[in-house]
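The complex is shown incomplete by one protein chain, all other protein chains being positioned as in the whole.
Order as written gives the chain letters A, B and C; numbering starts at 1 within each chain.
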Amino acid sequence: MIRVTADPFDPGLNANRFQAESEGAGAMVTFTGIVRSTPDRPITALVLECYPALAEHELAEMRDRAIVRFGLIDAAITHRHGRLLPGDTIMQVITLAPHRRAAFEGAAFLMDYLKTDAPFWKQEETENGLEWVAAKSEDDAARGRWS
Amino acid sequence: MIRVTADPFDPGLNANRFQAESEGAGAMVTFTGIVRSTPDRPITALVLECYPALAEHELAEMRDRAIVRFGLIDAAITHRHGRLLPGDTIMQVITLAPHRRAAFEGAAFLMDYLKTDAPFWKQEETENGLEWVAAKSEDDAARGRWS
Amino acid sequence: MKVLYFAWLRERLNRASDEIDPPAEVKTLADLVHWLRARDEALDIAMANPALFKLSRDARIVSPDTPIAGAREIAILPPMTGG
Partner (left out) sequence: MKVLYFAWLRERLNRASDEIDPPAEVKTLADLVHWLRARDEALDIAMANPALFKLSRDARIVSPDTPIAGAREIAILPPMTGG
């Protein structure tokens, strides 16, 4: 399941449904990204821009690649865009596999690719207005692990 | 949160509650273990024996060690015992961290320790009766990664 | 043919897209970026380090040597920060 949406979604319900639909999985891993405001860097919102047609295609391709590479039973990605508040769920990756190692590696792989290859752009909203989040070179390095 | 229980639990609801209770997390990883019956090795049930007092203590200690080692905001472990059916959730680990790497590593660490150091013993129930699941030497190797 | 600009590139240009009709010698996406930069100083400055940007053709990420013939929608994508 690939979903790119401006609407909130329920990550726990998502995971439960995905688990119930599958057969033969012994391991499920979920990664949930959450809007974070800290005392060091308080933000009032996170605004995500997106190129939906490209995002859906790229996420589906990443998912398919992860399934083949790690022998997953299935994988799902849900990603929000628009204006999100601290504590809101930004996105979720779910992997289902026969055993734990594949489920963990598949989820970590999808996250590393997602950070650098999915067409979303974050802006942090603070008292001083909106500021684009800089792409991290450590994300490129994390993605490089898999090549 | 550490829970050792003979009762079923809802992993999605568990994760949602844990996410809602925490402050400052940017990443949540869950691992869910599921009873698996395959055409190669069909089972009718998985029966887990447990030493509850020791299990609660060991799980709490593993959780505390993971929090310190990976800088987690919090971590939770729920583990069932008794007779479970294919598709049932056996156990769940949840980690909350500022960033994704710590959340992933904390969850993988907890799973590796849990497999070898938490006092649960599995029996597979098939048409031919009950059979103890052998401890895997690869689980010992996985745990060895962290020493 | 449409060219889309995203995120801070869109902001710097003050528009989300251009409707363009490049000349015949503009054959690849790399040619197109070169041609677009030559006619727009703001874009030229914003893309001073062109290796930072990914390019897409009809909602597929493609390499800069991909032909543009027949394309309906090209996009210039600043470094992504999803996840």
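Quick note on the criterion: a residue touches a chain if its C-beta (ideal position, glycine included) is under 8 Å from a C-beta of that chain, and two chains touch if they have at least 3 such contacts.
Predicted model only: the values in this text are computed from it and were never measured.
*Asks:* Going by the stated contact criterion, tell me the shown chains that border the hidden chain.
*Replies:* B
*Asks:* Where the complex has a chain not shown, which of B:Arg3, B:Arg17 or B:His57 is the residue touching it?
*Replies:* Hidden-chain contact among the options goes to B:His57.
*Asks:* Touching the left-out chain: which of B:Arg36, B:Arg63 or B:Lys115?
*Replies:* Selected residue, touching the omitted chain: B:Lys115.
*Asks:* Touching the absent chain: which residues on chain B qualify?
*Replies:* 33, 48-51, 53-55, 57-58, 79, 90-91, 111, 114-122, 132-136
Quick note on the criterion: only the chains that are shown with their structure count from here on.
*Asks:* Enumerate, in label order, the chains that touch chain A and chain C alike.
*Replies:* none
*Asks:* How many angstrom lie between the CA centroids of chain A and chain B, rounded to a whole number?
*Replies:* 23
*Asks:* Please report how many Å separate the Cα centroid of chain B from that of chain C, as a whole number.
*Replies:* 48
*Asks:* Which residues does chain C have that touch at least 2 chains other than itself?
*Replies:* Residues 83 of chain C touch two or more partner chains.
*Asks:* In chain B, what residues contact two or more other chains?
*Replies:* Correct list: 100.
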